[in-house]
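As structure tokens, the structure follows; a few thoughts come after it.
Here the complex is missing one protein chain, while the rest keep their positions.
The first chain written gets the first letter, and so on, giving A and B; residue counts start at 1 in each chain.
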Amino acid sequence: MDDAMNLLDFWIMVTGIAVALACVIPGVLLVLTRQSMLGDGISHAVLPGLALAFLLSGSRDMIWMLTGACLAGLFTSGLSYLIVRFGNVDPGAALGVTFCSLFASGLILIRFASDKVDLDPNCVLYGTVETAVVDGVINGTIPRVAWQAILLLLLNLSVLFFFYKELVMLTFDSGFAKSKGYPVGWMNVGITLITAITTVLCFEAVGSILVIAFLSIPVATALLISKRLVSIFWISGLVGIAASITGHLMAVFGIPGMVNYFSSGALVIRSLSSSGTMVAMAGVLFLTTLLMSRLFRLYPNSQMRTVKED
Amino acid sequence: MITPLLGDLLLLEWSQLMRIVRLEDYNTRMVFLGTATFSSLGGMVGTFLLLRKRSLMSDTISHATLPGVGIAFLFLYGFTEVGKSLPLLLLGAGISSLLGVGLIQFVRRWSRLKDDVAMAIVLSFFFGVGITLLTLIQQLPTGNAAGLEQFIYGKASAMTAGDATFIFIAALLTTLVCGLFYKELALLCFDRDFAKAKGLPTELLDFILLLLITVTTVIGLQAIGLLLVVAMLIIPAAAARFWTHDLSKMMWVAMGIGLISGMGGVFLSAAFPRLPAGAVIVLMASLFFLISMVFGTYRGLLLGWLKHHRLSQRIRLQHLLRAIYEWLEKHGQCGDILDDEFGIHDIRPFRAWDSGILELSFRKALKDGLIETSKNKFRLTGNGAREALKTVRHHRLWELFLIRYADTAPGRVDRDADAIEHVLEPEIIEDLEKALELESQAKRIPTSPHFIETISRSANG
Partner (left out) sequence: MSSDQQVSLSVKDLNVAYRQQMILWDVSVDFLEHSLFAIVGPNGAGKSTLLKAALGLIPKISGSVTFWGKPLSEVRQRVAYVPQRESVDWDFPIDACGVVAMGLFHQLGWFKPVGKKERTKAEEALDRVGLFDYRKRQISELSGGQQQRVFLARALVQNADLYLMDEPFASVDAATEQAIVNVLHDMKSEGKSVVCIHHDLETVRDFFDRIVLLNMKVVAAGEMDEVLTHDHLAKTYGGKHHLLDRVTRKIRGNEIVL
């Protein structure tokens, strides 16, 4: 029993770390192009994709679900791009219109699909690492979500490796890339595709909030303390790993222990949602860094500002 | 998936339908009142939010309510062991989302991070903390905690009279505040820097706007659900933008779209109980957005495309007529006598035509009866000659206007206008005419005020 628990903890943390690292790559691209909320939009809009895939294929096979969800993700960003481009709507509002509409149609589709299968919309929003990992651990194999997250990480890493310089150019100055004849439109589709795949694969494991958090918070933390792109990737990765580990420990030991202590043993709390605490820890790391960078003026951020003022 | 819906429709009897439409059901009446009020309120407040370019703020604010609810519940639980007191939970939600708003401002001010990252961080961080608290609450030894989420993020179809009255009063108060600060908020949304320069407390106004959004969100969350709140704050306002650029009109349009979507959604979901009311309302609003985007009279796509198509076509025809006139002019014709014959190849050297455009323009001119053809040769018809004269005169007047009034001209040149007289003041036209007269006294149609390089180059080469 104890071994099984340790194994479970191990795989939860491994999954969390792989998800965090996989998210860093699209995360940096999104944050630097001011599209951080896209992850949020996609993760909501995935619902109709799942429902449609199920209604059309009649199975809950993973491959169908993934295809449906990825297409829905692409559709979200494509649609909001079209609304911005042709309707001249503020990008934020366009994304809002798109994902609200898609989520609503997802709710209705699910109502019809629910005759045949139990698809809980809440599951989409607050997936849980624990339940996702349990299957594999009980069977004594590597949990599916874990190797899924690791495969995703490898995919994202290879994209970053092969297209690093093009991605940098595109995010820094897409007008220049266009003037040099690069297929800027298709490259943007590629970035969106990576974001969609990442969001979809991760939210199955850890829920959409963890995905949005891991797409933005580690990168933002890194941006506070570094101005070099390479170190931003490294720092974001480290923040993600730290948040995953401390988050899970908080969920399993920290908070239950504290509750137990403060209520003098009157309340007994088992472990909490690990994805929730991982996000909370990521947020705490970010806030601490923000405060430190301002209070002590240790980091290039604050130094630079003084240089500019002179 | 259509079959069950049809089944509902068949089961639905006329009398039932009338009951719904006449709002005889007490429950339906309450849902109707509450939802309609909220949807139009969302349109009103959302308009400010849209123009301030912060639509997604509603998403962040609504997600940021969760930890407040959790903490309020735990607080209550600690004292009373009950925990479910609606006003206090909502107060917690409100405080929590205000903290979220504060954190966004704090992040923006203390770092170089942009708006979108700040929103994503606060959204996910607060929601993560909220989820943690909820899983903690679920383990408390009280049956009362179960379904706290549903209790807070309610459903439109389960609305009670108390909820509806609450929404109504809150909506009245919000509208009052909106009315009081209307001028200031309008200025803030249209031009923040200008508002600041005029000495308005922009920070305070931003806070008031976000406070309004927070109040709207909190009252909406409990009554009609999170999704609907976000959607109603974004979609109607975004749709209204396609119809008008006038703020007060935009607000009315947004309120109208919200109202109709809200009412329509409630009717539909009452008629088809399988349809979740919130989602139907959102989809109705989305439908309005789609219609507005295509058919809108201010920024609609159809109108834009039509205008652009017309502009390109007119410009091409004007190019053709001018080229023909210039060819005729070169061959010694001017004024009313414009009856020389010409071929396509004669006209081609006068401009850089995109491939196939010259032939296309000839065909269009033939169809419009501006030119006539015989034996591969063309000539201007009477109508065509008049049009050519007018086009060339306009063109040269505009050219002259551009040169003589260079400081103000670029913004005002509108070659597409049917008559220059509709755009420019009579004095200016008089002045331009005089200038033209001076340059070419003998001719009714002036020659081009400067040397036309294209002609000379192509004529020589």
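General observations
Just so it is clear, a residue touches a chain if its C-beta (ideal position, glycine included) is under 8 Å from a C-beta of that chain, and two chains touch if they have at least 3 such contacts.
The shown structure was predicted, so the numbers you read here are calculated from the model rather than taken from an experiment.
Residue A:168 is the one among A:168, A:189 or A:267 that touches the chain missing from this view.
Among B:161, B:302 or B:352, the one in contact with the hidden chain is B:352. In the complete assembly, the contact with the undisplayed chain comes from A:32, out of A:32, A:50, A:95 or A:243.
Interface with the hidden chain, as seen from subunit B, comprises residues 112, 304, 307-308, 311-312, 315-316, 319, 351-354, 357, 399, 402-411, 413-416, 453-454.
The omitted chain makes contact with subunit A at the following residues, 32, 162-166, 168-169, 171-173, 175-176, 178-182, 223, 226-229, 232, 300, 304, 307.
Convention: only the chains that are shown with their structure count from here on.
Distance between chain centres (mean CA atoms), subunit A to subunit B: 30 Å.
The touching residues of subunit A, when paired with subunit B in their complex, are 31, 34-37, 39-40, 55, 83, 86-90, 92-97, 100-101, 103-105, 107-109, 111-113, 115, 122, 126, 207, 209-210, 212-213, 215-217, 219-220, 223-224, 251, 255, 259, 267, 269-270, 272-273, 275-280, 282-283, 286, 290, 293-294, 301. The touching residues of subunit B, when paired with subunit A in their complex, are 1, 4, 50, 53-56, 58-59, 107, 110-117, 119-121, 123-125, 127-132, 134-136, 139-141, 149, 227, 230-231, 234-235, 237-238, 241-242, 274-276, 278-280, 282-283, 286, 289, 293, 299, 301.
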